[in-house]
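One protein chain is absent from this view; the other protein chains keep their places.
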Amino acid sequence: MQQVVFGIVAALIVFAAVRLVTTRNLVHGALYLLAVLAGAAILFLLFLAEFVAWVQVLVYIGAVVVLLLFGLMLTRAPIGNMALDSQTRPLAAVVSLAIFGITSTIVWKTFKGQTVHFSKPNTVDTLGRAIFSQYVLPFEIVSVVLLAALVGAVVLARKEE
Amino acid sequence: MPKGYFGEYLTLAFFAGMMLLLVAGTLGLNKLVSPKVHRDEKYLTYECGVDPVGGGWSQTQIRYYLFGLLFVVFDVEAVFLFPWAVVFDKLGTAAFVEMVIFIGILALGLAYAWRKKVLEWL
Partner (left out) sequence: MSMTFLADLVVILAKILIVFLVLSVLVIFIVWFERKVVAHMQSRLGPNRWGPFGLLTSVADGMKLMFKEPITPITADHVTFALAPGISMLAAFLAFASIPFGTSVLIFGHRATFEIADLNVGLLWVLAMGSLAVYGVVLAGWSSGSKYPLLGGIRSSAQMISYEIALSLSLIPVVMSAGSLSLRTIVHAQSGVIGSIGWLGPVGGVGKFIPHWYIFYHLPAFLIFLLAGVAETNRPPFDLAEADTELVGGYHTEYSGIKFAMFFLAEYLHVVTISALAVLLFLGGWNGVTPNLPVLGWIWPLLWFVAKVFFFVFLFVWLRATLPRLRYDKLMAVGWRVLIPAALTWLVVSGLAMAGSV
């Protein structure tokens, strides 16, 4: 049952991802990205990680894509079928294939032949314990990374004095 | 219907499907029962009753993007706060100090943005 749902959702994600890069309209592209991310959230749910799933919706769908849309409105994303295409398609294809190759190789090498058993849902409780007792340093580094992003944005957007 | 984790989410998916049908049904029913009278003027965009001036496009300001970015940063912070709040009383002072450092670093960013006057709209 879970595998059937996984197959369907994965197929939908792949379809949306292909449409995302082939569509001519930037905002439609953002909508397909939305579908990809929502599909990923459903996959997290299937892996019994409900907190991560809803965080995916909150942060990626609720914030990152909104930021993307703001960026599109900031630049030229005219309505209609005006073609906004760059001449770097082959290069982009090479880069994305390389990324796909690297990540899939890593995943393959790490989990080859392993069966991961999910026994019970991952609760927020276990997650919180893990972050705040084992992974304290990465957690604090996250705040520094966020601070860097924030300062960068302020420097970019600030009016010249 | 299975109980437990998958039961609840199956119910949720079921509910979502029905609401999706409802939305589609509302739009569909409207298409069925509404009159259709074609007039070119009807499909113009709003401009106080005269023909629209200029395109339907106007570029937005960079401020919106900045607030979008601030939003992402603080949304990530909030996401870390939720699991922390759940285990707060079980982990004790250490977790509290960790979170104070985390919030402190981000508050520094907010203070910086404030000092650089980007939190002001004008």
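Per-chain numbering from 1; labels A and B assigned in written order.
The criterion applied here is as follows: a contact is a pair of C-beta atoms (placed from the backbone, for glycine too) under 8 Å apart; a residue touches a chain by one contact, two chains touch by 3 or more.
Note that this is a predicted model, so its numbers are computed, not measured.
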{"item": "Neighbouring displayed chains - absent chain, whole complex", "value": "A, B"}
{"item": "Option touching the unshown chain, where A:L46, A:I61, A:V136 or A:A149 are the choices", "value": "A:I61"}
{"item": "Residue numbers in subunit B that touch the chain omitted from display", "value": "1, 8-9, 11-12, 14-16, 18-20, 22-24, 26-27, 29-31, 33-37, 42-46, 52, 54, 56-58, 60, 64, 67-68, 70-71, 74-75, 78, 81-82, 85-90, 92-93, 96, 99-100, 103, 107, 110, 114, 119-122"}
{"item": "Hidden partner chain, residues of subunit A it touches", "value": "25, 27-28, 31, 34, 50-51, 54-55, 57-58, 61-63, 66, 69-70, 73, 79-80, 121, 123-124"}
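Definition applied: only the chains that are shown with their structure count from here on.
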{"item": "Subunit B to subunit A touching residues, read off their complex", "value": "5-6, 9, 55-57, 59-66, 68-73, 75-77, 79-80, 82-84, 86-87, 90-91, 94-95, 98-99, 101-102, 105-106, 108-110, 112-113, 116-118"}
{"item": "Residue ranges of subunit A touching subunit B (in the complex, touch as defined)", "value": "2, 45, 48, 50-51, 55, 58-59, 62-64, 66-67, 70-71, 73-74, 76, 78-79, 120-121, 124-125, 127-129, 131-133, 136, 139-140, 142-144, 146-147, 149-151, 153-154, 156-159"}
